[in-house]
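Note that one protein chain of the assembly has been removed; the remaining protein chains are unaltered in position.
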């Protein structure tokens, strides 16, 4: 793409050489000729040899850039351009001869099924979907169009995936949840784990994350939600639309997270928590079972509004001084007592 | 099953239509005709159209239910009925032609070996055991009867599994533990990781959980213990019988957890911890190396008895007031001093 085509594509104002040819995206610290980068704020003293730099309006003066494009949201514009310069790999339609596909499975058009894949009975794979090597789909699974199941993904019987869902390597969808009842001689008996998992459109799930099936009902991940690596999603969890959940967070059974929430990494949810739409929860926070988390920013274990958490933290840090003050008060009091007795 | 057969099966008292035909289990909030559900406590105002509801004794009055069965422990009874209505899939005996099985491996009767499975030299697979697609068993592994290894499970050389063990997708049993010795030029040399793993009868392990082999001795998971997803069990860990360990907990090397312990999610154990039989440890707790955890309920980092933890938490929450009190005391003291000086 030429710089002027890019400017048009992202609806920005072009400065410098509109004929600059751009072939790849790069970080501003490394970008050179033929590369496009972006700067989110003030470029300051920065020097670059980038072929094109996307900047915020009013920051068009970038030293050394062959061309500059000014837009309202440079990062967003850059992401769009990069997605066009580096489109995700779309493997050509192919069913690898080693794949094991049930005779009654329905495979859409332009589907890629790599080596050592399995597709079980009565399952459907939508058009344009790619199953990379070793991905395994159980029985009665419905997978929409243009999904990517990366290597060694496993989708258990009866799960449903929408369109454009991306499951990264090693993701496990629909395994039994963790539910037992203690029997009379102390042994644990399995509580039924016979529900389902529904993953809506445009969800992306990071490597080795686990989404358990519902015990009796369903586990659901809402459209456009993005989940990072090594996350645990328990049975009957309901996650809304456009949520972001960072790595290694653990979500216990029957938690509800409403739309547009942002959850940090290594957060722990007790069961039956409800997070209301728009809440932001900081990394490593811990939420007690049954808690309702209102909109706002939260942190700590047990979770608190961020302001309270910070104030409390400051009080704790001030404890050494507080102790000293109490000691001083004691001494002062002793003195007064002595003085009074002397009188 | 008819309601009267279910009542007999779980030893409960039947009310309503004993001929009601029940074909599946459901949550009380969703159960309809032909479905069985349970209520643990007082049904209250609840309305249902369930074919059968299992309730506690004295709570037989469930509005709308076609039949009701009263028992001592409704959840346990429900689990038993659901297990009968929805028995776990038992795949027919089959060795998939793509499976790679060492000539000297011993495969029991009625064994299912799915596509792309491996069984190594001298390994034995007990009768009725199922290896689902892509499960891999190393050399010299002994697996008992009626086990299920879900897709992409890996069991390393020399491990031993009892009967009815369930390993969910992506579980890794018997990989090297994390042990190094620093050499003289600062490099890390591997400490030998040549021990074994023993998993006793009726253990269930969640997806992507890792059980490392012993360094020199063995790592052991006791009979009837249930481990959730993404848990880390280090080398030489000894877990007793009937323990429950929730998701993402990490257990360092040489930890001992005695029988009948309950461990929350995201708990972290330092090495050489010993948890005594019957202890309960709350989620996200952290236990310092070498600590002995007595029976009781524990929480926090470093771990404390739950009562102390709560009291301490309350003190911390009260810090703002305490600071104010100290400030007030100071002022009062100043006043007294001034008063004294005035005299």
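By written order: A and B. Residues from 1 in each chain.
Just so it is clear, contacts are C-beta pairs under 8 Å (C-beta built on N, C-alpha and C of every residue); 3 or more make two chains touch, one makes a residue touch a chain.
Everything numeric in this text was worked out from a predicted model, so none of it was measured.
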Exercise for review: Decide which residue listed in A:70, A:149 or A:246 touches the omitted chain of the complex.
Suggested key: A:246
Exercise for review: Looking beyond the chains shown, say which of B:110, B:232 or B:277 touches the absent one.
Suggested key: B:232
Review point. Where the complex has a chain not shown, which of B:80, B:252 or B:283 is the residue touching it?
Key: B:252
Study note, to complete from the structure: subunit A residues touching the chain left out here are 25-27, 30, 73, 75-76, 78-80, 82-83, 86, 89, 96, 98, 114-116, 133-134, 150-152, 168-170, 202, 204, 206-208, 224, 226, 228-230, 242, 244, 246-248, 260, 265-266, 283-284, 313, 316-317, 319-320, 322-323, 326, 329-330, 333, 336-337, 340
**Study point:** Absent chain, residues of subunit B that touch it
**Key:** 98, 100, 116, 118, 134, 136, 152, 154, 156-157, 170, 172, 175-176, 178, 180-184, 186-192, 194, 208, 210, 212, 215-217, 230, 232, 234, 248, 250, 252, 266, 268, 270, 286, 301-302, 311-312, 315-316, 318-319, 322, 325-326, 329, 332-333, 336, 339-340
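One rule holds for everything that comes next: only the chains that are shown with their structure count from here on.
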Practice item. List the centre-to-centre spacing of subunit A and subunit B in whole Å, with centres computed as mean CA coordinates. Key: 25
